[in-house]
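Of the protein chains in this complex, one is absent; all others appear in place.
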Amino acid sequence: MVFVLFGLSIIVFYLTRGLLPPNTALAPYITPRMDDAAKLSLAKGLGVATSACQSFEDFSMGKSYCITPLWNQYLSWLLTVLSGNWGYTLLPGISGSQTTWDVFAGRFPFTAELAIAASILTIAIGIPLGIISATHNNKLPDHLSRIVSLGGYSIPQFWFAVMLQLIFVIYVNVNGQGLLPANGALATSCAICIPNPGTISTFTGLPVIDSLLSGNISYFWDSLIALILPSLTLAITSIGALTRIVRSSMMEVLRQDYILLARSKGIKERVVIYRHALRNAILPAITVSGLIIAFLLGGAVIIEIIFSWPGVGQASLSAAYVLDINFLELYVLVTALIIVVANLVVDIIYAKIDPRIRY
Amino acid sequence: MSLTQGSEDRNRVVLRVSNLKLNFHTYGGDVKVLDGIELYVRKGEILGLVGESGCGKSVTALAIAGLLPQNAEILSGEILLEGKNLLAAKKEEIRKARLSEIAMVFQDPMTYLNPVIPIGKQISEIVESDRQLFLKPVIEELLNESSTSRAGYVERKKLERILKDGNVSKREFGKLAKLYAISMLRKVRLPDPERVYSMYPFELSGGMRQRAMIAMALARKPKILLADEITTALDVTVQAQILKLLRELKDQIDASIVLITHDLAVVAEVCDRVAVMYAGNIVEVADVERIFSNPLHPYTKGLLESIIRPDVVKDELKSIRGSVPNLINPPPGCRFHPRCPFAFGRCSIEKPNLIEAEPNHYVSCFLYG
Amino acid sequence: MNQAQSSRFQEARYAFYLFRRNPVVLAGAIISMAALILSILSPYIVNPSLWRITDLTKRLCWNNHMINWGIRNVFDCGGSTYILGTDSYGRDLLKMIIIAIPLDMQISLEVVFSAVLIGVVFGSVAAYAGGIIDEFVLRITDIFLAVPGILLAIVMMVILGRTIPILTFAVLVTWWPTYVRLMRSQVLSEKEKPYVESLKAIGAGRFRILFRHIIPNSIYPIIVQATLDIGSVILTVSALTFIGLTPSPLLPELGTLASSGAQYVFTAPWLTIFPGLAILIISLGFNLLGDGIRDVFDPRLRR
Partner (left out) sequence: MVENLIEVKDLYKWFPIRSGLLGRVKNYVRAVDGVSFSIKTGETFGVVGESGCGKTTLGRTVIKLTEPTSGSIIYSGRDITKLKGRKMKEYKKKMQIVFQDPYASLDPRQTIGSAIMEPMFIHGLVRDRKEARSKAEFLLEQVGLNPDHFSRFPHEFSGGQRQRVAIARALSLNPEFIVLDEPTSSLDVSVQAQILNLLSSLRRKLNLTYMFISHNLAVIRQMCQRTAVMYLGRIVEIAETSRIFENPKHPYTVALLKSVPLPDPKKRKMLVSLEGDVPSPVNVPSGCRFRARCKYATELCADKAPELIEIEKDHWVECHYDIDFSREAKVNTITA
């Protein structure tokens, strides 16, 4: 687990530092008032420039005597970053100098909210659909479910998003207003995004939950509605994937001898399916849920851009364009951390359900 | 048909299968698995159903229990359980029949027990599924047990009260069901049944799993127990234990047992009567002694001759020539005729009926009329 | 070799039977074949350099009266009928889509083919060698499986440049670990089978057993996964180009075409609808086919 994060940090570091001019590493830490001498000492302080380096110009030109070896840079970067110093954000359109960490932390709850909502949709739709499909093998519900799931799995998310916007803005509208909002969560236009500052207090950072906890029902309702289209779009692919997995593992389990025995006992078919089959069939679905979380977090980038959702994904594209590498590194590592932790949780749940693993 | 007109005492027949024909649909064509099965089971007897793999003996059992796979199609026949035709019954009625009248025990209990549910729960869920139906048997069993054991005088009073009221909460019944399951585990001689109750199948040995599966069948107090190759996957010493258990249980419970096996030695050891199957037909039925001392059908003769005995050394082992026919295109007439040393013209044209060649000895072969 | 042919013939007949039994799968096969054939024939149908010719007087036209969009101010520029309208550069959208399909297919096939190759080699070697080699390969895949693919691709494309080869590479980087894992688990289960032991007994060497017997027997799930992934790669590639990571906004690539229309979605919806629909149909075709192949080659469903 630590190994994964460590290995990943090397890859990301190489990609962002090894391939880009040394200046980019410095950029997040430079303040407007710095002169070249200050910049040079900053570079030395960050372990990018050698102590032998004479002028900032040489450093910027990438003169070899000025640049420390890459592994050295990596170690000092690791130290800097682990001490919590992620520098200032380079994202455009942000007033004042906000730190990368603050921007990330302010935006992250929106992404989390989206991913959580999509996970809930995936599970709530994917699993029942898979079961129905398996228990009605090669009958009408199976064919319908196959079309829905494979369709969901095949549909371009960006296109689905645009189509939803088109439908709800143009074709389905009430009093000239779209039925569902086509854009954005209910956040003030943001660098550090805060859901309507002042109207609700912050507990978890997730607007939907915070508004509920604050007792602001109308805000809760609005933010829930704003969540519908983006989370549905984000979930559509994983719903398809999960449905297929549940279907095939359910069909496999239904062919097992112990299902025949359960049926031979004369207990109700409902009990056979939900107690005897589902518990076994769900195991492969749990195994892939780690992958699904990775997929949802990654897919959030595109959805957030299309729906102007104020999460980290949306910011990541601008961050890439302005080479705000600290933001990107932070994003990749936090996401990877979530995925690794999710996989750990998956293992624990797996062992809970399958007694053979426990021993 | 002949079997129903025989010199059989009708009142003692619990289960009767007549003219059961069924096909399996496969991509290669329809497999004619059963070709008019005639069978009856008397009260309290152990009937051996013998035949080689693929002869349809397991399918017959599955048909009786209403557990045929989806690609099976029943063409004709009746399965009468105490006069009620199961083939004409509704799905729900057949399920109820499985719940209380027909119990099935399978071979290789590793794959037949649910790996993620504790053994005991797999037993108690049966009685818990129908409180009304099982209230009386459960409490009677528990009363019975508490009278033999020292424990639980207070329990006894409570049980009697519940029995009198005929009414119990779901929670309360859950507790009773657990006790009942433990008593069933004890009945099949599992050591330390309280502990086994909460164990998972993978923690038990093959013999213990087989016992647990028998306990599941007993829990229902069935009228018919279909035991499908229950000792095939076991070692000889464990097989001996299970066969002994089966014989003991037969005296204790009020059930008829159909023992499906390919092993004639097992049949000789425990059965009262034997039905021999070949390629989807019953070819011979008689008392176990008669079958072994005076087999009539050429297939039965061949089968008996090809048994390798631990007490006899032969120079050359005998076997039946040829191999089992493909049931997509079974031979016309008697399905055994291509392998039969006594076959004559009529055998390849006409199908012989099961006739009573001697009293209570039925055979389907033209050699006997 | 008459007998062998008859045996193989039976296999084929069985496969065909399973296909035929399921019309949905058959549809998938037809769509996938059509996409492949269209990719090959595309240069003969439409001049492949047509995309460079822009005519801003004909931008965002719709003169196909079969469809009424229900939108005001649809601009009809007359002339010959553009079945799918024109795009924001005045090019015939249908022709652009026909030019675009081979490009997307090519990227997708390259990614999938390379991923399969890497997966088969590293996966089987890891599983068969076991020990430290296995552990090492496994950890490396762990690292790559923990990266959100799109994000890594964005970073790579911004840093390394927005070109088609880098796009292909960026997608491949997150795609190969799945195949290594899949192949590894296949080989692991295959090498425990009794026939492998009987091969050892006749004195067959490790390489013969691995390459002649284990790999051919474990390849079917890989083929299924590859078929399914042809569609998925197209989805990922077009998503990346849709958000702007495209070599040129003029490039006839399905995601780019849809992207250039996204800003006009409320006035000229066809611009987004049809390229997206093309992606959907191709992807669906391969997914249906892959799903069908899985059923056909599923050993549990046989006999």
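Just so it is clear, A, B and C label the chains in written order, and each chain counts residues from 1 on its own.
One rule holds for everything that comes next: a contact is a pair of C-beta atoms (placed from the backbone, for glycine too) under 8 Å apart; a residue touches a chain by one contact, two chains touch by 3 or more.
Small disclaimer: the values here were computed from a predicted structure and weren't measured.
**Q** Under the definition given at the start, what are the shown partners of the omitted chain?
**A** B, C
**Q** Given that one chain is not shown, which residue among C:79, C:216 or C:249 touches it?
**A** C:216
**Q** Can you work out which residue in B:77, B:302, B:333 or B:352 touches the chain that's missing from view?
**A** Touching the chain that is not displayed is residue B:302.
**Q** Thinking of the whole complex, not just what is shown, which of B:19, B:100, B:129 or B:241 touches the missing chain?
**A** Touching the chain that is not displayed is residue B:241.
**Q** Given the full complex, what residues of chain B touch the hidden partner chain?
**A** Spelled out for chain B, the touching residues are 52-53, 205-208, 235-241, 243-244, 262-269, 271, 288-289, 292, 302-304, 306-314, 316-320, 323-324.
**Q** Since one chain isn't shown, list which residues of chain C touch it in the complete complex.
**A** Considering the whole complex, chain C reaches the absent chain at 1-4, 7, 193-195, 197-205, 208, 213, 216-217, 303.
The rule is short, and it goes like this: only the chains that are shown with their structure count from here on.
**Q** What chain is the most remote from chain A, judged by the mean position of CA atoms in each chain?
**A** It is B.
**Q** Max contacts between which two chains?
**A** Summing C-beta contacts for every pairing gives the maximum at A-C.
**Q** In angstrom, rounded to a whole number, how far apart do the mean CA points of chain B and chain C lie?
**A** A distance of 53 Å separates the two centres.
**Q** Using mean C-alpha positions as chain centres, tell me how far chain A is from chain C in Å, no decimals.
**A** Each chain reduced to its C-alpha mean, chain A and chain C end up 24 Å apart.
**Q** Which residues of chain A touch chain C once you look at their complex with the stated criterion?
**A** Interface residues on chain A, with respect to chain C: 3-5, 7-8, 11-12, 15-16, 19-20, 138, 143, 146-147, 150-151, 153-159, 162-163, 165-166, 169-171, 237, 244, 248, 252, 255, 291, 294-295, 297-299, 301-302, 305, 313, 316-317, 320-321, 323, 328, 331-332, 335-336, 339-340.
**Q** Would you tell me which residues of chain B are touching chain A in their complex?
**A** Touch residues, chain B against chain A: 65, 67, 95-100, 103-104, 106, 108, 111-117, 125-126, 129, 200, 202, 213, 216, 220.
**Q** Would you tell me which residues of chain A are touching chain B in their complex?
**A** So the residues of chain A in touch with chain B come to 256-258, 260-269, 271, 275-276, 279-280, 353-356.
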